[in-house]
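Only a single protein chain was left out; the remaining protein chains are all shown in position.
Labels run A and B following the written order; every chain starts at residue 1.
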Amino acid sequence: MAFQYVLDQFVSLFVGGLVFGSVYALIALGYTMVYGVLQLINFAHSEVFMFGTFATVWALWLVGADATTAGVALVASLAVAMLIAMITSGGVALLLERVAYRPLLNRGAPRLIALISAIGASFVLSELMGLRGALASALGVDDVLGRYVARSRENLGLPTDRTFTVQFEVLGYGVTNKDIIIVLAALLMMIAADQFIRRTRLGRGIRAVAQDPESASLMGVNSTRVIQLTFLIGGLLAGAAATLYMLQVGLTRYNAGFLLGVKAFTAAVLGGIGNLRGALVGGLVLGVAESLGSGLFGSEWRHVVAFVLLVVILLFRPTGLLGESLGKARA
Amino acid sequence: MAETVQQPTPVTTGDTLLSLDDVTLKFGGVTALNGVSFHIDRGEILGLIGPNGAGKTTAFNVVTGIYRPTSGGVTFDGEQITGLKRYRIAKRGIARTFQNIRLFRAMTALENVMVGADARHTTGPISALLGLPRHRREEAAGRELALELLDFVGVGGRADELAGNLSYGDQRRLEIARAMATQPKLLCLDEPAAGFNPSEKQALMELIRKIRDRGLTVLLIEHDMRLVMGVVDRVVVLEFGTKIADASPTEVQNDPAVIAAYLGVAEDEVVTDE
Partner (left out) sequence: MSQTTSAPPRRSRRDLLGGLRRRLSGMPRWAQFLLMVAIALLCYVLPLLEPPIISTPGTDFGGVLFTVSVYVLVAVGLNIVVGYAGLLDLGYVGFYAIGAYTVGVLTAQHATWPWLLSLPVALVVTMVSGVLLGWPTLRVRGDYLAIVTLGFGEIVRLTLINSEWLGAARGIRPIPSPPSLPLFEVPHLDWSTGVPLVDFSDTTTFIEFGVTDPIPFYWLALTLIILVLLADKRIKDSRVGRAWEATREDEDAAELMGVPTFRFKLLAFAIGAFVGGIAGSLFATRQTFINPESFTLLISILFLSAVVVGGQGNRWGAVIGAVVVAYLPERFRGFEQWRVLVFGLALMLLAIYRPQGLLPPRRTVRAQRMEAETEALEVGEEPEDAVIAAGGPTPDDAAPTDEGSSRG
């Protein structure tokens, strides 16, 4: 009986859900911030994340980490990989803002058009990754780049060892070092982002624009800068999420961003879009619910559980679990 | 003070169209309306005045069903309308304009007014699809009414222009036409002359009189007291969500409480002679 299974495996499912949920939450922050500031669903954010997963693998290659790397060396290489992933994703996010959004924002294009541009950018980014081999050979640099552009439409695996050691047991479930790293790193990142937005001058700028773009600009807030910053922070977090995701899942692909992106956006909406803490809550709730749901109905229903949950929550709490704190109250 | 009112104006028929009964509305800590009661008789032009933030627009919002009062009720044409859906209230015969113009900007002026006229129509997608005679009749009647109303408010020449492209004054007048097209019994105008110059204001007051002559009852919010005095039959004054006066224009003008309310807020709001 599936229900019995869920009871038996509850802790394992729950912890697994939390781990996935923290990755969702990190990505969700990017959606929620951009939405808070621009009222735009940044559809291409999933590709910002996807670039991070590739950067993680390539960085590990670069520093020479492989299946034999262990101990401090492994931790150090992963840390470097995460840093590079964050820089990469941050850069892609900035590029995205410059190329896909800024030209539109100032033309007063209808809001849906910005979404279309985002969708276009999402296709372009994922195809650029998927066609990197073809592009490299068209430019005659495929030999130089070698394995970095080889088999570009196939899965790419994390080169390091992915057997993790159990640190301690909770009700019979062994919590591994990986679980701890992922949850802790995600939490730290989110706290840092939250504090940044709450405490710094730049962060106040973000909140000001989110609340009322017109008066913010009258008060001398440079909205272009604020928007850039928002994209950058979202990108950095997505890059961190990418490395954590690679630890958890081990594989990526040029179109790996899509499902993750949809889930993360779901998490953002679940928590209340525009609300930073909502993204955290939404991510964790989504991760756990998905995990328990797949235990109950079978893993093939995993995604269905996630979407049904979303629909149900929106029906009873139309502004998400925590409400839209960055968003404006409407009369 | 305000109790001295007795059969305020000759126009009044004594037949109540709308009444607010002890309406209180709270937004969290703010009490926007505090036990407000007043009524309008059929065929009357009632001015609703008061300083900024007094609760005038909020009173409109309660009457038109945007907010449900925390306590108290609204009776229209002999029936309770508190809690009814907004479009149902509109169909019962209350129409309004907005303090901040809210037209359907991407539709033409004519289309805007026809949306109002559609409130009285009953045919649906099937009759439209089949082009049933009743549907055609309704469309034709709606268009005719809309054109007539556009002329009536003075935007006749602009029927095919996008509402969003009309001049500010035309947009205000268009809003009145759109509201009138729903063929209401009660027309609520929220600062229809805001931003107008004196001669435009005069023209607008003339228009409001003509509206009443068409058989409508008018509830008018206006800041400019002098202006209101010239056109309304009776005035209700709100301050901080409370009714402080309900009398004929001349009585209100001399009411110390009202003068104090206006003095207390802003000099330029005070009724003075030229």
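Miscellaneous remarks
One rule holds for everything that comes next: a residue touches a chain if its C-beta (ideal position, glycine included) is under 8 Å from a C-beta of that chain, and two chains touch if they have at least 3 such contacts.
Just so we're clear, the structure is a prediction, and the values are computed from it rather than from any experiment.
Considering A:273, A:289 or A:322, the position touching the chain not shown turns out to be A:273 (whole complex).
Contact with the undisplayed chain is limited, among B:56, B:135 or B:223, to B:135.
Summary of contacts with the chain left out: across A:22, A:89 or A:122, the touching residue is A:122.
Mapped onto chain B, the interface with the missing chain covers residues 64-66, 85-87, 90-91, 95-96, 98, 101-108, 111-112, 114-116, 118-121, 123-125, 128-129, 131, 135, 138-139, 142, 162, 164-165, 167-171, 178-179, 182, 195-197, 200. Chain A residues in contact with the hidden partner, per the touch definition given at the top, are 35, 39, 41, 99-100, 103-104, 106-110, 112-117, 119-124, 127-128, 131, 134, 214, 217-218, 220-224, 258, 262, 265-266, 269, 273, 298, 300-301, 303-304, 306-308, 310-311, 314-315, 318-319.
Going forward, only the chains that are shown with their structure count from here on.
In whole angstrom, the spacing between the mean C-alpha positions of chain A and chain B is 50.
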